[in-house]
Structure formats: C-alpha cells, structure tokens
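Quick one: structure below, then a few questions.
The complex is shown incomplete by one protein chain, all other protein chains being positioned as in the whole.
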C-alpha cells in the first residue's frame, strides 16, 4: 500500500486544523484599535498554536520521507496523532478567551503533551514496518528532542498553577527547540546522499 | 478515468468531516476544571465519531486499492456514502449537547446506519466495473462484518428507547469489530502477493 | 503547466463547500423528534445543494479529462466558477432557515444560475487552449443541457414569486437532467477508445 493517501489525508486534516483556529478569532463589534487590542490573548494563542501545528506538519513531512510502505497499524497511529492535534483549536480558544488563566493554560499544555506522546508510537510503527535502516536511525536520533519536549510540557503544566507566564515560556521553549535545529537533520540526510 | 481525484475528493471531504466536528466542542466560558468536565458528553461523542470517520477513511483507503477504473455510477455511489457521513457531525453534536438523551442517541445510530447501508452499494458498483477478481473477493469476505454492523446499529436504535447506554455500547461494539481485525485482510493481501 | 494543482485546489474548495453547508444544520436544543422534524426545510435545502455541488464536482471531473495544459485565463475562469459555487452554502442556509420563502427561493435560483453561466466560460477557455479536438466536441455536445438548465433556472426564479414549490421543482428538474444521462457521455468516450 502506498503512502500517498496517508500524506494527503494528514495534509488535509492539518491544513483544516491550522485554518479553523482562525474562526475563534471573532471580529470585535467595535471598529476601534482598543477593541482589536483586547484580542491580543486570542491572537497570541492562535499564533503559538499555528507555530505548533506548523512544526508537526513540517516534522510529519520529514518523517514520511522514511516511509515506503503503509499498514493498518501505521494508519491508526497516524490517526491517533491527528486526533490529539484536532483538539488544539479547542484548547487554544479556551486559553485565549480566558486570558491565559491557570486551568486553561495547564489544559493547553496537556493538549500539546498528548500529540508529543503520540509521536513516538507513530515512529515505532514505521520502524516496525521498515526495519531499522539509516534514515530512521537519524529519526530516532531526534528522540532526544522528543524527551526534552515531554519534560518541558510536564514542567509547564505543573508551573501553570504557580505562574502561568512561566508555563507559556515552557511551551514556547519547546516550539523553539523544534523550530531551530531542524537543519541539522537535513544536513545529515544530505551528507548520507553525498556518501 | 483515473481514481486519483475520487480519492482526493473523498480524502478532502472525510478530512473536513473529521475536523469540523471539533467546532462543536465550544470552549466553556469559565476557566475551571468543572466547566471543562461538564463537556464530557460532547467530548466523548466527538471521540466516538472521530473513531467512526477514521474507520471509514481506513476502509475507503483499503477498498480503493481494488479500484482501477472509475465511472459515473461509482462516483455517485461514493458521493452518496459521503452525504450520509457528512451528517455525522450534526448528529454527534445533537447527542453530545443533550447528554446522550434517548432520541438523539437513536438518531445518532441512524446516522451511522445510513453510511453502513451506502457501503455495500459502493462495493457493488466497484465489482460491476471491475468484474470479480480476487482482491474484491476478499473485500466481499468482509461483508460478514457489514451485516453484523447493520444488525448492531438496528439493535442500538431500538435499545435507545430502553437504555441509552446499552445503545451506545452497541455502537461502540461496531467500532471495535471494524477497528480490531483489520489486519486479517492485510495479511490475506500479503499472502496473495507472496503466491 | 500541469493541471494537477488546478484539480487539487478545485477538489479542496468543492470538498469544503459541500461540507461546511452541514454547519448550517444546527443541532436543535430540545432532544425530541419534533425539534428534529422542524429542521426539514434546512435539511432538504442541504440535500438539494449537496446534490448540486456533487454534480458540479462530477462534471468538473469529466471536463478536466479534456484538459492537458493550463494557462492563467483558465485558472481564473475556474476560480470564477468556484466563487459563485462558494456562495451556495449562504443561499442554502438563507432558504432553509426561512422555510422556502419567496425571495430566498429566488435568490437561491440566482446562486445556481451564476455557476451555470460561469461554466461555458470555463469550457470556452479550455477549447481556446487546446483547439477543437474530439473529446471537447462531445463536451460541447453537452451545451444543450447547459442551455436548458439556464432556461429552467430563469423560469424558477420568476416562478418563485408565484409559487415557491414550483420554483423548487424547476431547480430539482435541472439536478435530474444532469444527474441522469451522464452515462451517455461516458459511453461516447468508451466508444472512441474502442475505435
């Protein structure tokens, strides 16, 4: 079985998730800058979640390069990941509308933790289907980032009950560690092509 | 005519169906765990329907492997299936918002029964276009599960008027019989490849 | 330039149009059959528009088989068609919520007339790009249906001010003449392949 439809369906779901979040950015009734400014918590929640879903799409794009065959378990591991990601618009809106209040910030962290826990299962199913070749070894090399992410999410969820902005800083930190060193993996792939 | 666009359009519609359901998960106004907990019927309806649409996507993915040519009747049989599936977000929201009340639970069962009845027509049109080759024979072998599903849906719809949780158990049972033994078919396909 | 992305984008927009219409099917607050039954005008508007968008997708699918090259004008003729189709969810909801009242029924007819007028422009741009080969000749043979459709839409819009149900009958008639004899064209294509 080919991976074409798996990619197409995942792209579709991720594109919809990333886009329907903007529906929670409801236009204010007054035509003033103050009314617009009052939306900053909703807007910044949106921007943060856009970044997150973008990172997942980007990593999914990279991970699927390692996939040659698809089986039922892999399809379900992928749907499981998409399920948790599909809840991000909900937690994003809740956090934004409540101006980063304690419980919504903790639950937002939980909604980021769940796909982070779903990701290793997806990797595992891919390795199981394909055996341990070199491309997947470099993918597993990324597990270090995955483990740090999970630790930071847990820290953020706990910190939300002490200082909500520290919690958000934890979430932002995870986004940055995924956003920035992405190039290292690419260069690894390019190196292996040059060999 | 190719099957590419049929798959792409179906993927698009299924991806949207599975994702817009989350729009019914409206963020509560209060930033408390109680307010979040009060959403459990909406959330569990969402999770059940996500599982259902995921199963349809998964089975559609498998069924389309047997398709080589597409005709107008097949396109319409497919659209007919998508029509009934497109109503699932509506019945899901109605059931969730009314805390699994009798009539919404029965109507939800009806909204699951209709695509289950649409599925054999789609299979029939594929067989008619392609003749009876071996891959489709194994697909027809699945009809047993289809017939049990229809019986369980009918039982669930009737049971809703006596005990709504028993009805939901019937629906969940259908999800499980489709979710679990999917692998048997894959191994059949793999066996046929090894011959 | 290839037609792949034109098809993908059109599929995406049509899939979204056909699916977001269901968002107008708002779950009733009461968990009763009466509350559900009160939705019949919204539901039947939805079903009619689903059929229409399905017909456009089906015809678009067929028409694109005749396309080998894409230019800027063709892309815009296609976007123009999609623009008018994108308004169908709006007129569908207005008609449904107002129980097939006079003006909404006439405006719904207008929203079906506009894509019907956009279609010949799209055909014209395809012919202009490709020259007049045999496949497009059979596509132009379909113009007869297009002209009847436009006449029936105009009749429906006018009739809406006398009898709204007669107007809906006109719209339904257009759907049926497109829905039914689709096979004739396919057999023509198959004949040409057998030659």
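Each chain carries a letter (A, B and C) given by its place in the written order, and its residues are counted from 1.
Criterion: a contact is a pair of C-beta atoms (placed from the backbone, for glycine too) under 8 Å apart; a residue touches a chain by one contact, two chains touch by 3 or more.
Small disclaimer: the values here were computed from a predicted structure and weren't measured.
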| item | value |
| --- | --- |
| Residue among C:40, C:76 or C:144 touching the omitted chain | C:76 |
| Those residues of chain C which, in the complete complex, touch the missing chain | 1, 5-6, 8-9, 12-13, 15-17, 20, 23-24, 71-73, 75-76, 79, 82-83, 86-87, 89-90, 93-94, 97-98, 101-104, 107 |
| Contacts of chain A with the absent chain, listed as residue ranges | 7-8, 11-12, 14-16, 18-20, 22-23, 25, 27-29, 31-33, 36, 47, 50, 54, 57-58, 61-62, 64-65, 179, 182-183, 186 |
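Everything below uses one rule, namely that only the chains that are shown with their structure count from here on.
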| item | value |
| --- | --- |
| Chain with minimal offset from the mean of all protein Cα atoms | B |
| Turning angle required so that chain A lies on chain C, C-alpha fit (0 to 180°, nearest 5) | 180 |
| Cα-centroid distance, chain B relative to chain C, in whole angstrom | 26 |
| Whole-Å gap between the CA centroids of chain A and chain C | 37 |
| Touching two or more other chains - residues of chain C | 12 |
